[in-house]
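Complex shown without one protein chain; remaining protein chains in place.
Read from first to last, the chains carry the letters A and B; within each, the first residue is number 1.
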Amino acid sequence: MTDPKAYLSHLELGEKDETFLDSNELIINMGPQHPATHGVLRVVLKLDGEKVLGAECVIGYLHRGVEKIAENRTYTMFNPYVDRMDYVAAVSNGLGYCEAVEKLLNIEAPARAKYIRVILTELNRLTSHQLWLGTHALDIGAMTPLFYTFRDREEILKIFEKYCGARLTTHAFRIGGCQYETYDGFERDVKKFIDEVPPKIDEYEELLTTNRIWVERTQGVGKISAADCKALGVTGPVLRASGVKWDLRKAQPYAAYSDFDFEIPTGVNGDTYDRYLVRMEEMRQSLRIIRQAVERIPEGPIMAKVPKVIKPPVGEIYHSIEAPKGELGYFIVSDGSTQPYRVRVRPPSFVNLQALDLMVRGQLVADVIAVIGTLDIVLGEVDR
Amino acid sequence: MQPVATTFFFYFLSGLTLISAVLVITRKNAVHSALALILGLIAQANLYLMLYAPFVAGVQIILYAGGIMVLFLFVIMLVNLERTQKEGQFNKQWLVGFLAAGALGVLFVAVYLKGKDLFPAFAAAPVESNNTQLVGDMLYGQYMFAFEIASLLLLVAIIGAVVMAKKRI
Partner (left out) sequence: MLDYITSYLGMNTTPGQAGNIFWAVVYILIVFGGVSVAVMAMNWLERKALAHFQIRLGPMRVGPHGLLQPIADAIKLMTKEDIIPEQADKFVFWIAPLIILCASFTVYIVIPFGPTHAITDMNIGILFMLGVSSLSVLGVVMAGWSSNSHYPLLGSLRSSAQMISYEIAMGLAVLSAVLMTSLNKSGTGTLSMIGIVEAQQQQHIWFAFKFFPLGFVALVIFAIAMVAETNRAPFDLPEAESELTAGFHTEYSGLRWSLFMLGEYAAMIAVSSIAVTLWLGGWMRPFPSTLTGETWDLVFSLIPGFLFLALALIAFIGVVRMPKHPYFRIQTMGLAGFAAVLGLIGLILFVPPVRERIQDIFWFIAKVAAFMYLYIWYRATFPRYRFDQLMRVGWKVLLPISIGVLIVTAILGVAF
């Protein structure tokens, strides 16, 4: 573990005679057990009174060696492990991995499978954003949106359960397509869901968007400029809220996204309030995509012709998708055998977490929690 | 309002005031002294009540016990006094202290005995229901100037405190 005093050695705390309030700089440790850090994250804060001078994140409490495990599993066997990284948006993880391996094998999933993948992934984007909204609002003090968003998430999780049997770690896709055909009533359930949900999203907005306390707590907090985002490699809603219109669904379309018509919301200031607005709008755009997809699902096979034993040719590939939290990338190196030589995952939360230090400088201590919430990190992804 | 058990309450409250006064000066722990002072101030407020001056009693509680003592406590708690607590007193002057206190007491008794004619035998009990009104009339009528000066002084103190504290957040 890093000793915080080792790298902040220029700091001199007062002698025993002074009270702790006399010393100018104070080092406070938040976590790893803390109700507001969304997992086992340890943040070491250097404070000057109430102002934050800098933050250092200590991670690794949830490291499970997923990438090393990948080297000892076949490509198909590794598929379930991928869900456990970003356990909130498990379907996206699966999508990214399956598409990466398909690119390595040079096969393409059939059209119907692509549409099913899009529907489930966008439903998962909704799930992830709803969870984010509930927990972020709870950290700032609004208790009620949490219960509302979880109630609405239940419908999506029921659809997942009916489709593939699992709510959280779905393992929905296979290399080459989907294993399960959509169940009877899938389209009806999804259509019912997208008809019922828009008023619920309006409900969340009504509670928060124009609430003066919410606005004061989130506007101007955790600002990051577009140049800093690009320099740090921050992606996802954080980047889009700073004004950069970059979404991999439009820039490098994958699955069936090029068939659909949707918009990419961007913000102006790059503060917490803009990130909130961007994610709310993304929820509505996801509903739009799902509506178009479910009306036009083509008939056909759901699985491409994939060999029984998957032995991709020697080579390497990097394939990234737009996960709810940002750019999720898989870099797979194959040496011709049934097990990958190396799988490197580029988790969006890991890269976004680097921005925490920049975003909390000059803010007050109570804002640190709001900023951690707005970055939408999942420690399973950060630590793998 | 009808007075009830006046003698008992008088002795009880004066005893409380005296005890708390002694506690203030004999406690080693500064916070305990402050708490004893609060007790003494509240007992004194009740004595004002017995003197048919409810407004003064209320103001004593609000300002003294609820405002000034809170300030005292803030300061005591923010200044680290542990070392002074453990130190023994290094200039014990019991004899001089007793002599001085005794002389002051003799002076008070002498004044009381000699100047008996100055104190009226039975003061007419002021009508209690007018206390607030009387105080208000005097404060805003006869003593208006002093009132304004006092509030100006307080304003200057506030501004001074804000300026001095401004370097920190």
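The criterion applied here is as follows: a residue touches a chain if its C-beta (ideal position, glycine included) is under 8 Å from a C-beta of that chain, and two chains touch if they have at least 3 such contacts.
Please read these numbers as outputs of a predicted model, since none were measured by experiment.
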Quiz prompt | Residue in contact with the excluded chain [from A:Tyr115, A:Phe186, A:Trp214 or A:Tyr330] | solution = A:Trp214
Quiz item: Touching the left-out chain: which of A:Ala137, A:Leu248 or A:Ile310?
Solution: A:Ala137
Quiz item: For chain A, which residues touch the unseen chain?
Solution: 20, 28, 30, 34-36, 50, 137-144, 146-148, 151, 207-208, 211, 213-214, 216-217, 364-369
Quiz item: What residues on chain B make contact with the chain left out of this view?
Solution: 1-4, 29, 31-32, 35, 38, 54-55, 57-59, 61-62, 65-67, 69-70, 73-74, 77-78, 128-129, 131-133
